[in-house]
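Only one protein chain is missing; all other protein chains are in place.
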Amino acid sequence: MNDEKGPGPALAAAAIGVIVFLQIPVLVVMLAAFSKTAYLTIPPKGLTLHWFEVVLHDAEYLSAAWTSLWLAAGATAAALLLGLIAAYAIHRRMVPAAAALASLMMAPLILPSVVLGVALLQYYTLTGMRGNSLGLWLAHVVITVPYVVRASLSSLSSVDEALEDAARVLGADGFTSFRLITFPLVKPGLVAGGLFAFITSLDNVPVSVFLLSASQTTLPVKIFTSVEQGVDPSVAAVSTLLIVATGIVLLLAERWTGFHKHV
Amino acid sequence: MPALTLERLEKRYPGHTAAASVSLSINDGEFVSLVGPSGCGKTTVLRMVAGLIQPTSGRILIDGRDVTGLPANQRKIGLVFQSYALFPHMSVFDNVAFGLRRQGVEGRDLKQRVEEALAGVRLSGYVDRLPRQLSGGQQQRVAVARSIAPRPSILLFDEPLSNLDAALRDEMQIELKRLQRGVGITTLFVTHDQGEAMSMSDRVCVLADGVVQQFGTPEEIYHRPATGFVAGFIGRPNRLSGRLLRPAGQVALVQIENGPRLAVAAAEGIDDGAAVDVVVRQEDIRFAASHDTPGHAIDGRIALRSFIGSRVQYVVALGGIEVIAEAPTNGLHAGLDVGMAVRIAVAPEHVYVNAARALEAA
Partner (left out) sequence: MNNRRLPGLLLVSPLLLVLLLVFVAPVLLMAPLSLHEYLPGTGVSQQWTLANYTDIVTDEYFREVVLRTLALGFGVTAICLVLGYPLAYYIANAGPTMRLTLTMLVIFPMLLNLVVRSFGWIALLANRGLVNNLLIDVGLIERPIKMMFNLFGLLVGMSHIFLPFMVLMLVPAIQAIPKDVQAAAYTLAASRARVFWSVTLPMSAPGILSGSILVFVLTISALVTPRMLGGPTYKVMATLIYDDFLQTLDWPAGAAMSFVLTGLTLLVIGLSSRVLRRWGGTA
């Protein structure tokens, strides 16, 4: 490092200020969840765990959470499988127009989610799949797979090509060399991609809201529609639980794979 | 039957030809170097032998069998990469064992073969290390052990010593040569360093622009270069231009442009008056003794002096041109001063002429 002065104190203050700004709504939500009153004050007029109790006993919230988790897990698993093998074929130029294919696979990131949501609403209505779980799952695969493809392509290109060549010369066929050499080396990047995919699915409202049936809903959509009907601290309680869960997952993922290098 | 035969191997890409009709025959146990400047096609040839690239035309035969259509993993070849290509997530043991496991070797057998291979490169006891915990030289030796362990019929090296520093490189050259002799495996060694090729090989193949320039023993390549390229690539050359003269009844001469006239021993096939490329090696320029016949020696003046260590290098002005000459450090001519008048001479056998071409050695 040079002797030159680092960023001055004014900059540090500005940076910290923005960081704090970023965390404020999160903190507010957690505050509201514990607050006795239905409106928020600082300092709060009393603390309680009442809203958590309400939420954890609410069958609708529990069912919505369950649906969200299953949907996210299923979509992520499918995205990981389909995305990785497609990325591998693109990376090794095993197909013509590899670059164009890669662009197509990332295209769902560019299309506004709401447009995809309404397009699928019309499409599924036409094909009789409206409200169908399969349709919802497929839609989530489409919105999560770009993250997997991007993470896969990036990880694959960081693996030295000579390694697979070496494996081949030593007698390994294509699949064996992928299994023993390439795959272990791209795993951290894949975990990052999978995490993004999972969270994208778990988070999603603009596509899900158009495709849900009367009997099922996902957690974010439920919160979204509840808020329209009036703010209730139980929403804050659910949100706090989500915040805590996300934090734990993030820490675990970082601990296991150091994936922050791949974000 | 030769261990490795390349028959008119060609590799053409749209826009340029990497290898043009390369034919070679390598005998069992021989150490052959493939040498040439960057981009000459030597790595392309090597990768075709390994099966990582498909030739556009031509054949590759190992022990007489045509393997041209075989994929890389079925050719029983060893390849040591320039970057070593050790599997970073595997221990030294697992790296060396990789090829053996593909062959179905396991258990005590496996352990024994791995230890044998590591002992051969003097790295016993490093089995549990990871590649990133090893120095460059150690990684390279693991790469060699890994390639040899499965007992391939041919061993290929792709510029393996380029990433090592000079001292380590010299040491490894000797060690690799000794290892190869000990195991007796047919070896094809690619390098851009002609000194390395000459010192390690039984025979040397010089490549330029995908075309074989010459294939012979180091002595043949050095003393009887077949083309102007080889003359200029091997040894330390002075490159000059001139015109060939064939005065009646006399030995052929070359008139160096703006320079002296030199006698030439070998000038077959070149017409009187033709433009020629001339190569005179720095080490072939002698400082004339006083009893040399005046006709053979050329007058000049020392323009620059550099002390290299094992030798002293001089830039000598000869009329309109300058040439680089050298003298052994402990010899008579080590102490010439800048500005001194000198007389130099070159034996006619050491004046290499070839019809002038656009071909340039790097």
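In order of appearance the chains are A and B, and numbering begins at 1 in each one.
The working rule: contacts are C-beta pairs under 8 Å (C-beta built on N, C-alpha and C of every residue); 3 or more make two chains touch, one makes a residue touch a chain.
If you're wondering where the values come from, they're calculated on a predicted model, not measured in any experiment.
Contacts of the undisplayed chain with the visible chains, over the whole complex, involve A.
Residue in contact with the omitted chain (choice from A:49, A:73, A:94 or A:252): A:94. Across A:55, A:71, A:105 or A:197, the single residue that touches the chain missing here is A:105.
Where chain A meets the missing chain, the touching residues are 2, 4-8, 11-12, 14-15, 18-19, 21-26, 28-29, 31-32, 39-42, 82-83, 85-86, 88-90, 92, 94-96, 101, 104-105, 107-108, 110-116, 118-123, 126, 138-139, 141-142, 145, 174, 199, 202-203, 205-206, 209-210, 219-220, 223-224, 227-228, 231, 235-236, 239, 242-243, 246-247, 250, 254, 260, 263.
The rule is short, and it goes like this: only the chains that are shown with their structure count from here on.
Chain centres here are Cα averages; for chain A and chain B they lie 55 Å apart. Listing the residues of chain A that touch chain B in their complex gives 160, 162-163, 165-173, 176, 180-181, 184-185.
Looking at the complex, you find that chain B touches chain A at residues 50-52, 71-75, 77-79, 81, 83, 85, 87-89, 98-99, 102-103, 146-147, 150.
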